[in-house]
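As you look at this complex, bear in mind that one protein chain is not there, while each of the others sits in place.
Each chain carries a letter (A and B) given by its place in the written order, and its residues are counted from 1.
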């Protein structure tokens, strides 16, 4: 039983994720299908890349991830399949794999295919819904044992998107807000590794016009309504409101600057 | 392993779809359960009928679809099970199957049963939640091999709802907006078949007070923010905003008229 995950911007109303599942189950009746998210902001490739990486790393070897956040559907952008490390990906070539590609230590761990063999697609291909017509059937065929090389031609020039990285100076790190989560936690691109060998109790964090001193371990270490900084679940510097919504309270949005002085 | 799909207006918060799943798995432990949608607008049978058809046709033979959009629950409206072509349906008799019934070429492909045999229901039947008490257990029993004829009495007079169809004149087709999808695409009831033998480049489309000329192939063929017309994924004339929300921008809502001149 192979796992196939779905990550899309389809929303929850229209049944489009279910269409992918119906097609997968026609080809691969025992596939174990898992939803990662269907409420990626429409056409937001960066958000999809972050959430894919955040969740994808927790799946078993041989998992196949389908990602359909696809503003270029029907244009010249390439449909691709890839194996990166132990996992498989089927998606448009638009940068959504950037974080997995960056993590691969060795180029030998990366195999990418431009999907050109229409034998593994639906018989009729629309201009507007390649998730249904190409990505779902290809992923299902991979789960049934079809090799990547059967699916098309090797490619070595996948598109990468810019994942913003923080700048370090003598006494400060300057980064930005990368993501606002469901709880309103403000997640920055400053990671635990940037803060190593630094006295965390003495940090001064400037974000959204306020200043915060030091890092807390967890939410319950402070009082309801207080704004605190801590290391979040994927080890990024995060600003939260205890039992509240920090992003709404502070007006934090993706892309705003954050500075850490030490 | 039989597939059972769920399409409801239950929403996502209250755990009611999970109740159906718990009951199904008690009776049919190996059922493969797939959600189509749980955010149908409350009591909107037309929306449920459209999404059921749009998604349902992509599922394998012998799939069992449970549909619970049921404003008449607890009244005289009949609970039914049906086989239409190769697929099964368990739902209230309120018109939600209209599009599948319309598609069946041959009345011989349709078998309908008024669910009267309470042996396949939960022991206690409420007035307000037949999804739990009747539809889920009946679908689970079908997945375990119970024949439709065991479940009740044949019926031949299922309720149909009016699926609005466009009117064609000498130089125009007059239709309406059928659905607004998650992306804000405006989907009309004018299909590809209505536009055959017509020069698509010369079409003039009037909708929401604006005029659009010609059909595009796909979103990426135009610029961000532009409003375009194209054929959508189930081959209906669709009006979209490239990387934007056409319905919100134009004020489009279900039922508004659309005219195509050629």
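The rule is simple: a residue touches a chain if its C-beta (ideal position, glycine included) is under 8 Å from a C-beta of that chain, and two chains touch if they have at least 3 such contacts.
In this text, all values refer to a predicted model and were calculated from it rather than measured experimentally.
Peer 1: Give the residue, chosen from B:61, B:74, B:225 or B:255, that touches the chain omitted from the document.
Peer 2: B:74
Peer 1: Considering the whole complex rather than only what is displayed, give the residues of chain B touching the chain that is not shown.
Peer 2: Chain B touches the chain not shown through residues 9-16, 18-19, 21-23, 25-26, 29-30, 33, 42-43, 71-75, 77, 126-129, 132.
Peer 1: Can you list, in ascending order, the chain A residues touching the missing chain?
Peer 2: Where chain A meets the chain not shown: residues 1, 3, 5, 7, 12, 32, 34-40, 51-52, 54-56, 58-60, 63, 179, 181-183, 217-221, 230-233, 243, 245.
FYI, only the chains that are shown with their structure count from here on.
Peer 1: When the centre of a chain is set as the mean of its C-alpha atoms, what distance in Å lies between chain A and chain B?
Peer 2: 31
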